[in-house]
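All protein chains of the complex are present and in place, except for one that has been dropped.
== chain A ==
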Amino acid sequence: FRPAMHGRPRVRTTEEQRAAKAKERAAKVIEYRAAMDDAMRLRQLCQDSLAGLEADERRKNREQLLRVTQALLQANPDIGTLWAARRETLQQIEQQQQQQQQEQQQQQEQQKQQEQQKQQEQQQQQEQQQQQEQQKQQEQQKQQEQQKQQQQQQSDEAIVAQLSNELQLTAACLMQNPKSYGAWHHRAWTLDRLGVSRADLAGELRLTRQFLQRDERNFHCWDHRRHVCRLGGVPASEELAFSDKLLTANMGNFSAWHYRSRLLLAQTDGGLTAQTRKRELDTALSAMFSDPADTAPWAYYRWLMSPPSEPQRLLWLRYLSRNDKSDNTDWDNDENVSSCVLMCLSRPVTKAWLAKLLDIRLLPAGNNGDGCRLEAEDPVPVAAVSGCGSANPAAHLWRLPIKAADGVEVIRVSVGADSTLMSSTVSTAAPGRLRLLPSPTQPSAVDEALRSEQLNLIRQLNELAGDSRQGLLTEAALLPTPAEALPLLDRLAQLDPTRSGAYGHARSRLAVRARLQEAKSEPETLSLAGLGLTALPLMHEFAFVSELDLSDNRLTRLPGQVAGLQLLQTLDARRNRLADADACRPLAACRRLRVLRLTGNPLAEEAAALAELSGQLSERVRIELD
């Protein structure tokens, strides 16, 4: 990734120095151009149909090409085309040697056949000598076999010698340019061609160790080592021991910690055993205690203690009917659609996913049996989070159009498969009623006793070492409830103002989560007022609200997911930091919005901006500025 110049200081030079340098450079340019032209010409000659040239000439061209490219590559190993030229040449040499071998074998076969014929004739005449002749034949065959093997070996040795040249050349290039993509790749290519049986893999591992001694973070070298280990089937345990050695020498070696993480995951197929986790935690902790200022072990530690990612969950359903008089929206023009179910999932999914894993059933009054499966109309994403064009949008919220038949009372929505199946129902008799699913208690892969024990240790360490970014981040990550982490995030923002945006975002998420948990009884009127929010995450979780209070926060814009608040009628956004119409753009999609309160925002003082906002929103929206 570092094709251009890095780490080269600007130096003030005299007129004289500049002139001398210019002269030197002019000469280099001429030299380079001549060598490149030569290389290209030779390559062309080698590539062209070889029929016109004598074998000797061909060989000479190839050797010259190898010489010229060697010099150029040692000066600059990033000229990819030259490595390609060498690889072609090696392939040609290999091909030619194989051809020669075949020709020799054919000749030998012919000779053998001729001799056999002769012998047969003689046999008819001299049967006494038959036995002797047979012996002779066998000996000759043996000799020919040996010859063949020798030739195979020679030809093998010849190719190996050529490939060894490539190893030498790449090593020389890497000594000068240890981060050259071209040199490392050519080396790996060469090793692959040598294969496990002929390559000196132990030597190769030694080489990587040498380069890592020069620069323990050289990711090219690390990647090469991984390649060699894969080629040679080196067990993870050996490499873990290697990483151990490096970490003992320097606990701050990020690359070595990273290597451990991947080796462990590979060993256990993606999940750490409790035993492994404990051992790694102890290793990280001892590093953290011995030098708390070293950041690498802290990051590794947090990874070890991080909970598994949240599984997919069906969060809520809401049935909407055209016949519902309390619903004040315009329905879509599609006459056939009389109702729909709004569905919310904790993680965004695509239509393709739903096609496989969504099941909607209409159950008649009395709710007996399986009901009849609805051939779902295309589910419609609401406030999609992503999607190139509209090829495959992903969303938390989906509108499931339902053509309800007479007598249907219950609609069951099921999502997922087998063990991950989530299911719930809504009643058509109570349109608009929200069905909020209870959050299941999740078994954590990190058990409570461990978490509690580790929290104590980290607190001890933080007391000893004083407030630090790593210490606070880690302690916050170990706390059992969101509310407890809030003061830590505040301290982090003070200690590390550079990243206050990140901490504010995390804080906002925790604050919203806490408020949502409290609001279970009357969720459709949600207050997120006075939480110091700088961001507004988790909106899909409360996208069913009809009244939302965001007043007295620090929002500079209403994020895109606001467009998912399809049932929102009143939004109180007073005393935030909304500065222009653009900051409120997503509100245009909130079809049921009727009241918007904006007092105390910079936007409220700007007549032009307000006019623009008005134009964006439906005329049914009343903007209040009292």
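Operating definition for what follows: a residue touches a chain if its C-beta (ideal position, glycine included) is under 8 Å from a C-beta of that chain, and two chains touch if they have at least 3 such contacts; residues count from 1.
The criterion applied here is as follows: contacts and distances are computed from a predicted model.
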Pick from "Geranylgeranyl transferase type-2 subunit beta", "Glycosyltransferase", "SUMO-activating enzyme subunit 1" or "Putative ribosome biogenesis protein RLP24" the UniProt protein name of the chain that isn't shown here.
"Geranylgeranyl transferase type-2 subunit beta"
Touch criterion as defined above, residue of A:Q561, A:N576 or A:N601 at the omitted chain
A:Q561
Decide which residue listed in A:P178, A:G232, A:G252 or A:P482 touches the omitted chain of the complex.
A:G252
Which listed residue, A:L231, A:V380 or A:A394, touches the chain dropped from view?
A:A394
If you put the missing chain back, which residues of chain A would it touch?
1, 3-10, 25-26, 28-29, 32-33, 36, 40, 76, 78-81, 83-84, 87, 181, 185, 189, 217, 219, 222-223, 226, 252, 254-255, 258-259, 261-262, 265, 295-296, 299, 303, 309, 347-348, 350, 383-389, 391-394, 497-499, 501-502, 504-506, 509, 534, 537-540, 559-561
